[in-house]
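Structure in structure tokens, see below.
With one protein chain held back, the other chains of the complex are shown just where they sit.
In this document, chain identifiers A and B correspond to the written order of the chains, with residue numbering beginning at 1 in each.
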Amino acid sequence: MKLIFEKSVAGRHCDVLGKCDVDYAPLPEEFCRESKPLLPEMSEVDVSRHYTELNHRVHGVNCGFYPLGSCTMKYNPRVDEDIAGLKGFAGIHPLAPADTVKGCREVIDTAGKYLCEISGMDAMTFQPAAGAHGEFTGVLLIKQYHDKRGDTARTKIIVPDSAHGTNPATAAMCGYKVVNIPSAPNGCVDLDALRAVLGPDTAGLMLTNPNTVGIFDENILEITRLVHEAGGLCYYDGANLNAIMGVVRPGDMGFDCIHMNLHKTFATPHGGGGPGAGAVGCKAFLKEFLPASALMDGAKDRIQIRSFAGNFLVLVRALTYITTLGKEGIPEASQNAVLNANYLMRQIEGTFDLAYDRICMHEFVLDVASYKKETGLSALDVAKSLIDYGMHPPTMYFPLIVHEALMLEPTETETKETLDWTADVFRAVYERGKVDPEYIHGSPHCAQIKRPDEVMASRNPVVRWTPQE
Amino acid sequence: MNYPTELKYSKTHEWLTMDGDVAVIGISDFAQDALGDVVFINLPEVGDDVFAGEPFGDVESVKAVSDLVSPVTGTVCAINEVLLDAPEALNEDCYEAWIIKVEGVTQTEDLLDATEYEEFCATEE
Partner (left out) sequence: MSYVPSTPEQRQEMLRAVGVSDYKELYRDVPADMLLTKPLNLPEGKSELETVRIMTEIAEKNTVFPTILRGAGAYDHYIPAVVRSIPAKEEFLTAYTPYQAEMSQGVLQSIFEYQTMICEITGMDVANASVYDGATASAEAAAMCRDRKRRVTLISGAAHPDVISTVRTYCYGTGDELRIVPAKDGKTDLAALKEMLGDDIASFIGQQPTFYGQFEPAEKIAALVHEAGAMYVMNCNPIALGIMKTPRAFGADVAVGEGQPLGLPMGFGGPYLGFMATTTKYMRKLPGRIVGQTVDSEGERAYVLALQAREQHIRREKASSNICSNEALCALTAAVYLSVMGPDGLAEAARQSMAKAHYLADALTAIPGVSLVYDGPYFHEFVTTLPDKEKVLAALQDAGILGGLPIDEGVLWCATEKVSKADLDRAVEIVKEVLA
């Protein structure tokens, strides 16, 4: 389809503002723009139709199955959108006087209380704008804690090799050296490997539990105990919180701080890549290190990780969601997320290998390695062929410890019918690949595009439109 | 796979040859094959010091990045600027496409000859 710039017609426009009712003020010559930007010149109907056409080339979770492991693609309730759109939230200036923003404060306080209860933490900040941003905040809490105690020898953060890439990247942004430890064969933390690296230089450990292969680490108390014994702190990556809400709490596992992805666990829409929100919780002894805003809170001696109070309207959606679910709905969501994952895993069993054949949490990993040996088809080929069925593929090639990984997370908002259909699709792809691997290798066959040339995109990057001469 | 016998190899898959006092360093056929299509290379600057066993740059494919590890300690005296615009040269002929030249070499890692390296690669697969 055409780019919006290719639909632009000189002189066409939307009349949005009308005439100015005061005199214009002249901008001194030295500050004036030399030529107009090449923005599209369009009527409103042109714009509307262009974006509607683009929208038809997008797959959202509210449109179809989206089992993208570790991303918790659950249904995003529409009522949450309505609430976030209320003038009483959307129309509020972040620097309005305190007595005019009591409702906003109530949202922050109430959501903070609820999320502390769910996570087992004592205090919460909503300044982080995403999960990775929350990790950054959490590890900065650890850094400030050690710094304040003058414990400057702690220069290392321990990260399992199964971790999300954001964990080591975060530790590096906080000035720490990353110590990767290998996982045990069951994907959990290898206690001996952990003991071997703990010491007076340990600042902390970053961990997801259930871990990135979808297994709850039964040694979790021993893990956090060992880290604390060495003088380090434990950071909980909340990417997989959707498995355990109302069942078990990170705070009770021995973690000192945590981030939660409101755009995963608490059903706020991900908007094609963001905005998210990464609420960060901590135990009382770390509260003094939480971030604040220099301008909004007048806090010049605190850390600050973005402007104002964070992605507030995302928080409004999450609070709406928690209010709807309540004390029964929260654990019900997690329990059914786990049930759906286990059910789907057992329905798919007998086709692609299960990387770990045991009860899983909210997600599970398929290992396509033996199938690849047999047919020549990789996890990528299998993923692409699913697109022809109108299903978003699972997460591919993650975690790194399973080389031909496909990671599925169905979430609690999928029906048994969808899960049964999914298993049928996997079986169909599996069988077809055995007899006609070329067909699967050439997939997708009926998608928006065929497989794109990614090498060309990175070798000779074209990252903006330029007008043809 | 092709492993010219006149070169020495490291276990991190770089090759080395001495041109007089100057060490010439590149990546092996095994490395370029494992990487797949190379899309970009990060190189040091002339005058930078490199250290035996330490990374001096990296190569990117679409979905991976691998460190380039120096087999010697010394000072970079030339970089192959062709690779900055045409990294595919590493895939086309990795022995022609040298990456850096190092002078003032004070230390060299223990390296493998072609036969040893080929055996080593067989265990890596």
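We take it that a contact is a pair of C-beta atoms (placed from the backbone, for glycine too) under 8 Å apart; a residue touches a chain by one contact, two chains touch by 3 or more.
This one's a predicted model, so the numbers in the text were calculated from it and none came from an experiment.
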{"item": "Chains shown that the absent chain touches, full complex", "value": "A, B"}
{"item": "Contact residue for the chain not shown (choose from A:M296, A:L354, A:A369 or A:A428)", "value": "A:M296"}
{"item": "Options A:A129, A:L233, A:A405 or A:V425, residue touching the unrepresented chain", "value": "A:A129"}
{"item": "Subunit B, residues in touch with the chain not shown (by the definition above)", "value": "39-40, 58, 60-65"}
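Here, only the chains that are shown with their structure count from here on.
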{"item": "Euclidean distance of C-alpha centroids - subunit A vs subunit B, Å", "value": "37"}
{"item": "Touch list for subunit A against partner subunit B, complex", "value": "397, 454-455, 458-459"}
{"item": "List of subunit B residues in touch with subunit A within their complex", "value": "37, 39-40, 60, 62-63, 87-88"}
